[in-house]
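A single protein chain has been omitted; all remaining protein chains appear in their positions.
And then subunit A:
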Amino acid sequence: MPEHAAPLLRPPRHRVDPRARRWWTVQALLTLSGPMLLTALVMAVLSVLFFPGALPWLGPLLLVVLVLPALGYLLVMPRRRYSVHAWELGSRAVYAAGGWFWQKRRIAPLSRVQTVDTMRGPIQRRYGLATVTVTTASTAGDIKIAGLSDADAEELSRLIGEAAQDVPGDAA
């Protein structure tokens, strides 16, 4: 890259709560990795019990198709997410970064904020986490900050609410 005089977008200042890594791990186990590992296990056991002849080719196949991707997802996704997810409340806009493979940074001005929702799923509650969703008039402008600690979420939603009040805007 040549020298860039153009300003760059810096990452948001604040990371999400470190406990979010555990939450994402549990989520991965429940949604993708768990079922994949379970399927591999069941197929391997069935093969050992009933078709021992199939094991030499089924074993590597299961390993490559199910076990390794499941483990990779389980280990990589939460870490990558934690390194990417971040948020910041500026004086005029909310800024959040998220994702792990496809990464997304979204900035919405406070003048467009319509509602601030705080959501706690069952697993999130176990780890004392919450997700704050800031909605705007456009569905493509909704900002979601997942994995905040309860206290931060409360504080953030209060601050955004107040800031949105202060910034004059049509929210349209």
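The working rule: a contact is a pair of C-beta atoms (placed from the backbone, for glycine too) under 8 Å apart; a residue touches a chain by one contact, two chains touch by 3 or more; residues count from 1.
In the analysis below, contacts and distances are computed from a predicted model.
Chain not shown in the complex: UniProt lists it as "YdbS-like PH domain-containing protein", one of "Pyruvate ferredoxin oxidoreductase alpha subunit", "YdbS-like PH domain-containing protein", "ABC transporter permease" or "Cytochrome c1".
The missing chain, though absent from the display, is touched by one residue of A:Leu58, A:Leu71, A:Ile107 or A:Ile123; that residue is A:Ile107. Among A:Trp24, A:Tyr95 or A:Tyr127, the one in contact with the hidden chain is A:Tyr95.
The residue from A:Met36, A:Val84 or A:Leu129 that touches the chain not shown here is A:Val84. Of A:Pro11, A:Gly34 or A:Gly161, it is A:Pro11 that touches the chain left out of the display.
Subunit A residues in contact with the hidden partner, per the touch definition given at the top, are 1, 3-18, 79, 83-84, 86, 88, 90-93, 95, 97, 101-109, 112, 136-141, 143, 172.
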